[in-house]
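Below is one structure, written out as structure tokens; the observations come after it.
Only one protein chain is missing from this complex, and each of the others stays in its spot.
Presenting chain A:
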Amino acid sequence: MNLSLVDPFVLAQDCPEVITGRLREQHIANAPRAGSGHSTSIRFSHRGDLLASGRHDGIVVVFDIETNGVARKLRGHTRQIQSLSWSTNDRFLLSAGQDWKCVLWDLKDGSRVRTVRFESAIFIAELHPKDHMIFAAALFEDQPVLVDMSAEVPVKHTLPTAPRRSQTEREKATEKQAAQDAKQTTTVTVFTPSANHILAGTNKGWLNIIDTRTHEVLYSYRVTNSLIVLIRMTQSGRDVVLNSSDRIIRTFLLPDLSNPNLDFDMLELKVQHKFQDLVQRLSWNHVTFSSAGDYVAATTYMNHHVYIWERGQGSLVKILEGTKEELSVLEWHPFRPFVAAIGVDSGRVWLWSILQPQRWSALAPDFVEVEENVEYIEKEDEFDIQPLEELHKRRLDQEDEEVDVLTIDPVKTNAQHEPGEFRMPVLLDIEASDSEDEIVAVGAGQFRRRSPGAGKEYMNDDEVGVSGDEVRRTNGSTTGGTKRRRA
């Protein structure tokens, strides 16, 4: 509703300009920071009002972007969070941790819906866009899997990694090549928005398009010779950005994959843009598309900057700065010129956006912003004294227009929550449960170190049966503990 009142010049800006702050996790101003709250992975919800942040200690914190504060804490992982993925309705959140677990959270009550264990570390786990009980995961030195969690015991379907070869290629293939194909592993998997296909990148630089139903590789394309780090797509599913360890970011245009007439054998992908820094030979930590896909942003390795390229011309348009540390994971808000990135050293989530100057003309109805001096010309009747009564009457008589205070205009932004849609409940005692820090305030200005082991009971739980609420309750009664790791 505010769009009609905001300065159109501000609205026209679609690229963040300046650092505007960071997410606040701690509100006790005096309490010394004790190493917790180190973020390792972030992801915006689809509606853009929440940001999930996975932390070094395995806790997933959901931030409210509007209040810049913690909305919910999810405890269940014992190691650093590797990746996060939201369900389309923003009710479920999938987190993958370095404890080789994936957890599906229900944000309605913070409970764990499913916990899925793996035999190896997880690179990335992405939720199916249409069914939150299915996800795809890329595993370390293992075949990628498509996991169906709808049953109590999750079913894991192995997905292929070996690139698809044409008939002639297969005949010509030597033993060595076959062995090489078998040795390849997938490093990243992403669902297309239609969910019919999975894009997978391998450690040998192949991009595979896998059919979600048949689990077959439909199409393969060798992008580069080095490992593919990350693949991201736009909402439309037609644009792909791909970060590989050869220090080049590539963008592709995909055909409409769900088109039944599409012949994958005839398909030929072409690199649209290659973004790289030829002078400094920078390598890129993380890439992301802007909301509409007009820009590509990337954080740099051993450098404090966020690079933003514009895709029309393929030119570098902006370098965001303001932090004194290297940045790792970078996320662009789903529809605003707003970027969040994690600082590698502090683990803080930094935010960049645009600054809106106060328009002085808004402060009083008779204020006008002018470019230069204007000589005021008095109106003929400006200072005429008119009988108050008459003035009043005339004014009332002029109010003859029909007003409609009920009809709601359809809105354009996707930020709107439809009635009946899921909304995360507001927890009032979030601060009281915010007590996993090692040092707790016990009184005015007094702090003590907390007893070891307390408050980390969830680390001893063996998965599924424990809901987040029970964990929360035990946390409320006892006070947290030191970082005890399971051996």
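The rule is simple: a contact is a pair of C-beta atoms (placed from the backbone, for glycine too) under 8 Å apart; a residue touches a chain by one contact, two chains touch by 3 or more; residues count from 1.
The working rule: contacts and distances are computed from a predicted model.
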{"item": "Complex member absent from the view - protein name from UniProt, among \"Guanine nucleotide exchange protein smcr8a\", \"Glycylpeptide N-tetradecanoyltransferase\", \"Mitochondrial division protein 1\" or \"Rab proteins geranylgeranyltransferase component A\"", "value": "\"Mitochondrial division protein 1\""}
{"item": "Touch with the omitted chain, as defined above, among A:227, A:317 or A:427", "value": "A:427"}
{"item": "Residue touching the undisplayed chain, where the options are A:64, A:148 or A:277", "value": "A:64"}
{"item": "Touching residues (missing chain, whole complex) on chain A", "value": "1-6, 27, 49, 64, 66-71, 356, 358-359, 362-366, 395-396, 399, 401-409, 411, 415-417, 423, 425-432"}
